[in-house]
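All protein chains but one are shown in place.
By letter and in written order, the chains are A and B; residue numbering begins at 1 in each of them.
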Amino acid sequence: MIPFDFDYFKPSAAEEAVRLYQTLREQGKRPVYFAGGTEIITLGRLNRIDTEAVIDIKGIEECQTLRLDSDDLVMGSAVTLSRLQESGFFPLLSQTVSEIADHTARNKITLGGNLCGRIYYRETALPLLLSDTEMVVAGPSGRRRVPLNSAFDGCPRLADGEFVLQLITPSVFLGLPYYTVKIRRQWEVGYPLITVAALKRAGQIRAAFSGVCLFPFRSERIEEILNDGGIEKGARVAEAVRHLPGPVSEDVEGSPDYRLYRLKNALLDVMQALKGEEHARS
Amino acid sequence: MRAAEIRLEVNGEVRSIYVRSSDTLLHALRDKLGLTGAKPGCLNGDCGTCTIDADGMPMKSCLMLAVEAQGLKITTVEGLAYSSLQAEFVDKFAFQCGYCTPGFIMNANALIRKHPDADDATITEWLESNICRCTGYKEIEDAVKSAMAIARSRLADQKGDSQA
Partner (left out) sequence: MTFDNSMYRKESLEKVTGAAKYADDYGHHPGMLQGKLVISRYAHARIVSIDTAEAMKVAGVRAVVTGQADFPLTGEEIHDRPPIAYGKVRYYGEPVAVVVADTFQAAKQGAERVVVHYDPLPVVRSPSEAIAPNAPLVHEDLARYEKIQHVFPEPNTNIADRTKIRKGDIANGWRHSEVTVEARYSFGPSDHAAMETRCATAEIRPDGQILIDSSTQAPYMIRKLMGEYFKLDPGKITVTAPLVGGAYGGKVPTQLEIVAYLASKAVGGRPVKVFNEREEDIIASPVHIGLEAKVKLGSTKDGKLQAAEMTYLFDSGAYSDKGATISRAGAVSCTGPYRIDNVWCDSLCVYTNRPYATAYRGFSHSEVLFAFERTMDLLAEKLGMDPLALRENNAVCPGDTTPTQVALNSSSIGNLPECIAKLKALMNWDEGRVHSLQNGRKVRAKGIGCIWKTSTIDTNASSGVILTYNPDGSLNLLSGLVEIGTGTKTVLARMAAERLKMDAGRIHVRMEVDTRTMPEHWKTVASRGTYMAGRAVLQATDDLIRQLKDIGSRVLVCAPDELEVGYEKVYIRDEPSLYCNISDIAFGFQHTNGNAIGGQLIGKGTFTFRHLTHLDRETGAGKPGPEWSVGAQGVEIELDTRDFSYKVLKAYSVIDVGKVLNPKAALGQVMGAMSMGLGFAGRETFVFDSKGKILNPQLRNYIPPRYGEHPEYAVEFVETPHIDAPYGARGIGEHGLIGMPAALGNALSLAAGVQLNKLPLVPERIWRTKMEGAAP
């Protein structure tokens, strides 16, 4: 039960959504874009979201696109995690997604919602960051297409009034060897202690992380270290974890030192798994 | 709109109800339609007691606004004709207090329709969306697998009939 009221809008075009946003903002309604809405509904119940208007983007056709072209995989931001997972177009993404929340919830949670939500794990970002994915953003100044890697600070960097319309992954990445693992405190469903996703392109391992710090990230420095064949693997891992982009998380899932311990083991597994060219699954 | 009359198709009936935009589907079902089979176990999408069927997919009705359910075919546990799945839940003692049961049944019902030949991994992937605090889950496993076998044999019979 959400204690406060909001207006609900369901535009059918991106430009209409953006116009609505601007109008509502001018009216002081503090509008939010709403895709799966699971976070808005749950945080709303706890009064941790303050809005008087939600703009449901599920009616925008482009947000529902899920299409594999010859060059690209085009994923609408309102595509549910279940649909994404079942499509199987991008196996690393499918597997990462399959560990988010639970199956029933994934019928509602969307790609855009997970990527842009307030709950900071945003694990869909990991495969997208590794695969040079670009995002199409709609906003007051029209549309722009931008590499996610260049516009990602733990979540996509968006201007006021903008929302993610689509994510476009070059198809060359879809079939690359990958490895991903989600480690939880003890159980099989829920937030991560850490999540690691990795893939191998042109002989080089790329790796991205969630749960390690208070934001998901991909780090070129860590990748360089992991790919430094001149050093023994254990030493590479020890060096890699010295270059985390922020303090290690401490929360109910686990302590920083245990997170680091499991992270080091997971990185060893990444290197083990991605030695060969086969697809490796956790 | 902030509060309005909407039409929902629930259990094959079109019903008009007056809701706030911020009302969840769970609230609408329980408070506006008197369908209390879906339960408010956590109101946070974690426990699965409020699971209903939306266009053939299990959905946590506490994670959906009532306004979002417009245009979907909603089925609640009250809308199931007494199915072999429900009979198997009884036969295998797959519930004790019964509070999680409607949610489990709605989830498993959708699973069986979509994947009557689901393997263990798929069954687990679907059913781990719900929490049961009374059973050891083994009973639920037995009931779902048994209902799934019945569904498969019915499908085989239908196929046989159509070929005959």
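Basically, a residue touches a chain if its C-beta (ideal position, glycine included) is under 8 Å from a C-beta of that chain, and two chains touch if they have at least 3 such contacts.
Keep in mind it's a predicted model, so treat the numbers as computed, not measured.
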| item | value |
| --- | --- |
| For the chain not depicted, the shown chains it touches | A, B |
| Residue in contact with the excluded chain [from B:Val10, B:Ala66, B:Cys100 or B:Ala151] | B:Cys100 |
| Residues of chain A (touch criterion as defined above) contacting the omitted chain | 1-4, 45-47, 183, 185-191, 251-255, 258, 261-262, 265 |
| Missing-chain contacts mapped onto chain B | 20, 30-31, 34-47, 49, 76-78, 80, 82, 86-87, 89-93, 95-102, 105, 123-124, 127-128, 130-141 |
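Just so it is clear, only the chains that are shown with their structure count from here on.
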| item | value |
| --- | --- |
| Inter-chain centre distance, chain A versus chain B - centres from mean C-alpha coordinates, in Å | 29 |
| Contact footprint of chain A on chain B as seen in their complex | 1-3, 20-24, 27, 43-45, 48, 51, 54, 57-60, 62-65, 67-68, 107, 125-126, 128-130 |
| Chain A residues within the chain B interface of the complex | 1-2, 4-8, 36-38, 41-42, 44-45, 54, 56, 58, 82, 98, 101-105, 107-108, 188-189 |
